[in-house]
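Missing here is one protein chain; the remaining ones are kept as they sit in the complex.
Labels run A and B following the written order; every chain starts at residue 1.
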Amino acid sequence: MVNAPRLALHGITKQFPGCLANDSVNLTLDAGEIHALLGENGAGKSTLVKIIYGVQHADSGTIDWEGESTAIANPAQARRLGIGMVFQHFSLFESLTVAENVALGLDNPGQMREMTRRIVEVSTRYGLALEPTRHVHTLSVGERQRVEIVRCLLGEPRLLIMDEPTSVLTPQEVDRLFEVLRRLAGEGRTILYISHKLEEIRALCDKATVLRGGRVVGECDPKTTSARAMAEMMIGTELSSPKRLGDAVAGAPMLRLNNLSTTSDHPFATNIKSANLSVCAGEIVGIAGVAGNGQAELLAALSGEELVPVPGMIEIEGRPVGHIGPRDRRGYGMAFVPEERLGRGTVPEMTLSENALLSGYTVDILGMVKSGMVRSVQTQGYASRVIKTFHVAARGHGSVARSLSGGNLQKFIIGREMMLEPRLLVVAQPTWGVDAGASASIRQALLDLSRAGAAVLVISQDLDELFELCDRMAVIYHGRISETVQVKATSVEAIGLLMGGVFGTSEDRQDNEGPNAAA
Amino acid sequence: MIFHDVIHELTAILVTTVFASTPMLYAALGELVTEKSGVLNLGIEGMMLVGAIVGFAVTTLTGSAIFGVAAAALAGAAVSSVFAVLTLLLLANQVACGLALTIFGTGLSALIGRSYIGKPLARIPQLHIPQLTDIPLIGPLIFGQDALVYLSVAMAVAVYWFLNRTRSGLILRSVGENHDAAHALGYSVVGIRFLAVLFGGAMSGIGGSYLSLAYTPLWSEGMTAGRGWIALACVTFSTWRAGRVLLGAYLFGFFTIAQLHAQAFGVPIAPEFLSMTPYIATIVVLVLISRKASLVRMHAPACLGQVFNAG
Partner (left out) sequence: MLRLEPRAQPSTRMMLATPVLAVLLTLLAGLVLFAILGVNPFDAMYAFFIQPVENWYGVAELGVKATPLILCAVGLAIAIRANIWNIGAEGQLVMGGIFGGGLGLFWSDGGGLWVLPAMFIAGAIGGALWGAIPAFLKTRFNANEILTSLMLTYVAQLLLEKLIHGPWRDPKGFNFPQSKPFESYASIAPMFEGTRLGFGFVIALIVAVGGWLLLSRSFLGFQIKVIGLAAPAAGYAGFSQRRITWATLMLSGALAGVAGVNEVAGPIGQILPSISPGYGFTAIIVAFLGRLHPLGIVIAALLIALSYIGGDAAQMSMNLPVAVASVFQGMLLFFLLATEVLIRYRIRGRRRIVHG
């Protein structure tokens, strides 16, 4: 049928144990349309597109592809139909080359030489520069996304699904991606664009469908709808902004980095190069940056999980601590919320009271450990207090960490660290993947902590979050940290340039392997 | 006269090194493919012993070494399939299952082998080309070996080719590198790993059969004496690169045989101490390779030993 929509979903329903991910979802996509699928974390967007791509199967409902009723059994069949998908978490193999990675993603790659030629052709046509012989582990995150997109495009898709593509891009890279998508739409292809970033959707998309709790709660035209209206559709209630209690009154520097440089055994690591930074009591300092620019190495150096050669490179309250480990750094008043919640911040199989012990043992007055023995009364009591104070939705201190939702687990971890009454708190990705309600309370807690006199350092990819929370900001790029700027005196664009590496020094260009791809 | 003796001695050392290395080369090549797909199979010792006794038994019963070796390969694969089911389908811990396989294989081979202890068997024939084999030193080395030795070298080349030059090899490597990504791309992680494990089992079986059909043509309990573990060390030593497995197997084979030559030479060290050399050498080599953690991490299949559940 000529004028049938490209894709029509009717009544798609999908149930997981304990969670109704999709509830009678209807969705219609036309040719040449850029359609946003909007909703916050946990609304069911990922599940829906996995059903479209054949990774999951719906419990009930129908799918019509270009007017014909279809069952999509697996990704290979989806690709044959003409559906391509770029996942949020890339399916790339670090130690293999770009060409090998693309070949693995195609059902019929043919000869390597022919495919390399096609890669070059497609990537130049759409302005997605790529070198087929480079190993993926040498590529930046933005470049890796290009590999994913080119891999998709080689299959000539008529529907391209993009799952949260911009969370790993600098603002300038986002603009370039949008140009590519508009070009593809102009060729008659349909783009299904999943995101929770309202300004981007308003800039890019023709139509938006809003999901909440697995259900379609509304459709709108992003170009004529305000961001606030869309946000309220997503959340279902009125938004409230966190209360900032006036300007920060910065006290003595709690944390100071002096020419911090790291080395690593890991072949794929990004080393920190001569970083300088200070965070004072009573203020919140942020470090923005796209993943893969050295955040993990910086965090490991800050927490003490990796020691640095010169003790004075890291100072807590003036004390050189570069050579001492996490336990002693906590003794000096530092607390730390890592990026990985399950597996680093908590042990997934252990209960909340046992997980309280992970950092609680360093504070003697809590009395969790005595004469080498663990005192469960103390650990359970502490865990219960954290659960109560931070409104963690868990059955009690005996619940295992793995059974908590992402937002609640993060609330527990942040609560556990904050209730140790630290003088310095280092937080990584505080609200990544956390629903709006928990996000708001976490951000409020951070603000309250800093106003109470603690120094807070936030390392995040989320510029909105950083602009909301921080007094000062810097950017990390290829292991270097920029000068800090007052948040009130800067803009997203300016930070975006810094994130793209425009620090203004020639050394940075030498850091790039191969031609300078960014900015 | 002395020169002649030295050449003779040198030839003996080289030739016996080949004998000693061949079982480990087979087992190491098999384990390499298995580990490249992301599976760590510690049951090599058990699989080799099963291969050794089955090869011996079938050769004795049928009179044909070809049937014997084929049966050994099948037996090794069969035993490894138990490991595959446990680790790939029932998601059990790979280290524990590998150890279980070793214990079970050792016991099973002893059970099957009790009626074959002390039975003699003719060694499988070696090549003899009139002019070529008689060349001093390289003659017997290159032109005087048995079929299994030539096959082992051919397999080394084949494994290298498979892993680095074919699409199937690329897919196998990707499964070991990032099994979630491979699954997302539509590849059957479990299926590919299963085949890799079976291949490893078959190769270990053949390697074991070499011991009982060529190296010392007889059966005795536990005759692998740790060679399976040394083959494992070989794979680590090679940093998962096929070319180096060949080098490693011959190096370790030399260690196992050198002490026998030293004893024959009358080196004034107690035989028990000399017997320790292959094991101590293995530790030393392992330490030297492992020191460079970055090298290991770069080449080791990233998903080695991790459980995969598609769910």
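Brief remarks follow.
Going forward, contacts are C-beta pairs under 8 Å (C-beta built on N, C-alpha and C of every residue); 3 or more make two chains touch, one makes a residue touch a chain.
Computed from a prediction, not measured in an experiment: that's the story for all the values here.
Interface note: of A:G84, A:P157, A:G304 or A:G415, the residue touching the hidden chain in the full complex is A:G304.
For the chain left out of this panel, the touching residue among A:A76, A:A129 or A:V374 is A:V374. Considering the full assembly, A:G325 is the residue among A:G188, A:G325, A:G437 or A:G453 that touches the omitted chain.
Touch with the chain omitted from the figure is made, among B:L91, B:A122 or B:V157, by B:L91.
Hidden from this view is one chain, which touches chain B at 42, 82, 85-86, 90-93, 95-97, 99-101, 103-108, 110-111, 114, 221, 225-226, 229, 232-233, 236, 270, 272-273, 275-276, 279-280, 282-283, 286-287, 290-291, 293, 296, 309-311. Residue positions on chain A in contact with the hidden chain: 17-18, 57-64, 69-71, 73, 303-305, 325-330, 336, 338, 340, 343-350, 354, 357-359, 361-362, 369, 372-374, 400, 402-403, in rising order.
The rule is simple: only the chains that are shown with their structure count from here on.
Distance between chain centres (mean CA atoms), chain A to chain B: 45 Å.
Here chain B touches chain A in the complex through residues 167, 170-171, 173-174, 177-178, 180-182, 184-187, 293-294, 297-299, 302, going by the rule given at the top. Within the complex, the chain A residues that touch chain B are 55, 74-76, 87, 90-96, 100, 103-105, 107, 109, 265-267.
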